[in-house]
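Before anything else, here's the structure in question.
All protein chains but one are shown at their positions in the complex.
Let's look at chain A:
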Amino acid sequence: MSTVESPPDAEVDAVLAERVAALIAVHGADAPDLLGARFDAGLAFVHHPVGLGGLGLPAPWQARVEELLLAAGAPAPAPYRNPLGIGTAVPTLLAHGSSALQQRHFRPAWTAEEIWCQLFSEPGAGSDLAGLATRAVLDGDTWTVNGQKVWTSFAHVARWGLLLARTDPDLPKHQGLTMFVVDMQHPGVEVRPLRQATGGQEFNEVFFTDVTIPDAHRVDLRGRGWDVARTTLFNERSAVGARPVPREDGHIAWLADLWRSRPDLRTHEMHGRVTDAWIRVEALRLANERIRQLAATGRPGLEGSGAKVAHTETTQVVTRLRAELDPEAALRYDAWDPALAPPREDRVAGYHYLRSRPYTVEGGTTQILLSQIADRVLGMPREPALAKETPWSEIPR
């Protein structure tokens, strides 16, 4: 915490310690209402303004709050229950939403009483997200939405969605988009689960038929949707966590454990491949740890895109190797019916082999990310493209 300069460290630390102690004293370390009370005490997002789950402190203090809570016996927060609410909807609304939207949504998103989804990708707009076609038409102070979204996680359980829609088709594609908060319980919203090659159903297709949205649920100005979406996607990609990742975490641990516990599987060739995989994962962990340390000093990093490319490709190597190392097991599968599947950490190697294949596609393909690095980090000449001022309605599709 020595990198946080003002206000003075000791003073802030004392305030946080006092608040955590008061919180635990009133609610206990493991009470069901602890999350809500944390929000009310300003300990949910310390960098938020007072009243919106925060204390107006620099963001790095959040790590100190987590430390204090952990020391007090409180369970680690479970953002995985509402990752898109906490990870993307809240920061997006913080930067771009009206005060009314912030007041309404932050607390139930934090407590996971209201789950969020993110309605961006469409069948015709994957990598070219800004080319999306779902239309929102304004009449009075109500918008009417028609169109289709796809690859929407959590849509089947979501109470709210962050919806990117086209409001002005005759403007250039980036300028004709607007962001909305959409009620997923509206009768015109139909959610259909999308079955994947693993048998699992993590994603959905979402169909909008004459779904109405009050203009008060618009996020930022009409036509500013692309800027808002960039905030959302930036937060989605800042996946590098607040605390260091231990050595041999996740897939590589499963691979190393298999190698150590099954001498009968060892060959020289596999030894080389397992060692190489271990080196790649450890190097990646250190590169991410460096990004984390840079971020903690407030130095902005453009390294996120590179980390995603390296992480996904390395994970694919590791999951494939784990399956190949034990071929008897890799020929078999645990369950094609998601209702019968064991928890993720207990699934067979074949599942993880399959599930990691699209890692290099989802959340920004490797090719798009490499192009971004070439553009934004290395300042390379641009690829040939349609003139930026081409109206969306005139783009061939």
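By our rule, contacts are C-beta pairs under 8 Å (C-beta built on N, C-alpha and C of every residue); 3 or more make two chains touch, one makes a residue touch a chain; residues count from 1.
Criterion: contacts and distances are computed from a predicted model.
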One chain is missing here; what is its name in UniProt, given the choices "ABC transporter permease", "Acyl-CoA dehydrogenase family protein", "Phosphate-binding protein" or "Molybdopterin-dependent oxidoreductase"? "Acyl-CoA dehydrogenase family protein"
Would you indicate which residue among A:Leu57, A:Leu94, A:Val309 or A:Ala341 is in contact with the undisplayed chain? A:Val309
From the listed residues A:Asp128, A:Glu289, A:Asp334 or A:Glu394, report the one that touches the chain absent from this view. A:Glu289
Which chain A residues would touch the chain omitted from the figure, given the whole complex? 244, 246-247, 256, 259-260, 263, 266-268, 271-272, 274-276, 278-280, 282-284, 286-287, 289-290, 293-294, 297, 303, 306-307, 309-310, 367, 370-371, 373-374, 377-384
